[in-house]
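Input: a single structure, listed below in structure tokens.
What you see is the complex with one protein chain gone and the rest in place.
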Amino acid sequence: MGFFNDPIHFIAAWLEGLFTGWGLPAGLINVILTFLGVFLVANFGMLYVIFLIWVERKLAARMQDRLGPNRVGPYGLFQTIADIVKLFTKEDTTPEGADKAVFNIAPIMAVVSVLLIWAVIPFAEGWIGTDLSVGALYIVAVGSFGIVATLIAGWSSNNKFALLGAFRTVAQLVSYEVPLVLSLMIPVLLARSMGIGSIVEAQTNWYSIFFFMAPIAALIFFISSIAEVGRTPFDLLEAESEIVAGFHIEYSGAKFAMIFAAEFLHAFTISVLTITLFFGGWQGLGDQYPLVAWVWFMVKSMMAYFTVAWIRTTLPRLRIDHMLNYNWKFLTPLALAVLVVTALLDWLIVNGFGTTETIWRPAILFAANVLIGWVTYALLRRRAAQRPARLVVGTPRPVARPPQPPAQPEPEAAAD
Amino acid sequence: MIPLSWYLILAAGLFCLGLYGVLARKNAVAILMGIELMLNAVNINLVAFWRYQEPLDVAGQVFAIMVFAVSAAEVAVGLALVISLYRRRRSVVAENMDLLRW
Partner (left out) sequence: MTPIQALFIITSVLLLVSGFMVVTARNLVRAALWLIAALFMVAVVFVLLDAGFLAVVQVVVYIGAIAILFIFAVMLTRRVMQESGPQSNSWWWVAGLFSLLLFFGLTWIILGWGGAAQHAPRVSAADLDNIEQLGLALVDPAGYVVPFEVASVLLLAALIGAIVVAWDRN
């Protein structure tokens, strides 16, 4: 096996030879190599956040017609490192009366809950931390650690605003888990397996990526994931103008840096999950070579991350009751409808044509999704027509006008 | 490997801890936590017997899933009752809920 055909096994075999040469027992070598793999994946996530924050800031700046960070390093690349240095050298305060153990655990749980998702994401063929047979459900399970972390962060700060922010955050996160899980079940259904590696490999050609078979499900998954991360337009809970930074008011210094990094990494993780589940993951031209597949993976996930940052910069913030209404009255019924229709149609197609590989499968399912979308749009329009929006106008105020200038006498004939 | 008795003793220990929590705690929410421990002990028992006696039959796992559903329903209703009680009596100490005593 050459280096390019299978870099990981090549390096692992070389390291194994090295360690055996040093006289270590085989079991210990196995443990060391596994820990090395875990170390690499976890650190990749945390170090990549540094680059991601810069990308986000530059994107937001350019979309707002300004330059963004451009002083520290070429094109401002080292800005994030400067921010990290600042955050780590800040004083690490603990509010009086706070539950110290719980206060310290919360940021750790927040980071861990995001890093654990990286264990089941395939970077290339066979490049997966552990190919769990229940990978999709595992992602939901690990997300619940983040919810608990938010709740105890708000509670242990001994601050009523933090507690209120934590309650609202948890209400939002738990509500948006429902359409997330429902739309997650659609790639599981189409791939006949819950394992993420199998879901990626079930999207065999460019026309059988699950986005074509279930565009509405992809959109619902994307929107619910953005709400799960807590980014705009769903970031009421940490908006400075609303509740003064919400559940992480009392965190400063390194702990705040951890929560902050966890949020950005979570945003990147959901872009990775969207492209893995719906856009074919690491597949692309020349993906027999794992390094090329990894490049495709990064390109696709950066495109999804660009969309997340774009939405953040463009859309205004939703109010909490609008947010919850949107979830329970729109996303959940739509996700249920799409799930039922997709399940029925997929069974009919696969039984009718005898195989999962026909081109009729994406074609018919796409048409069904378009139909559902059109029906939804018609229903929404009819409902909006029944409740005309009241234009709230105040009583007309007198408009200020400057007084007419007094009539000037005609200027004298040209003075000599 | 691990003999079955280890799992059964572990489940028995967890069950007795939950029982102590139910019998000895004042706060109603803490009593519900004890009930959760007991239900988890039952689940460990079910899954252990499934694995050791009939691993090819899914009946054990289905039974465990039913226990999940039942415990989730029970916790939801129990905590709703506790919160409603707190609104009336401003206290959740189980000893003080004595309106029905003669």
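In this document, chain identifiers A and B correspond to the written order of the chains, with residue numbering beginning at 1 in each.
Heads up, the rule we're going with is that contacts are C-beta pairs under 8 Å (C-beta built on N, C-alpha and C of every residue); 3 or more make two chains touch, one makes a residue touch a chain.
The structure displayed is predicted, hence computed values, not measured ones.
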(Q) Can you tell me which of A:29, A:124, A:147 or A:257 touches the chain that was removed from the display? (A) A:147
**Q.** Interface with the unshown chain - residue positions in chain A
**A.** 97, 99, 101-102, 105, 132-134, 137-138, 140-145, 147-148, 151-152, 155-156, 158, 163, 167, 170, 174, 177, 194
Q: Mind listing the chain B residues that contact the chain we can't see here?
A: 1-10, 12-21, 23-27, 29-30, 32-34, 36-37, 40, 43-44, 47-48, 50-52, 55-56, 58-59, 61-62, 64-66, 68-77, 79-84, 86-87, 90, 92, 94-95
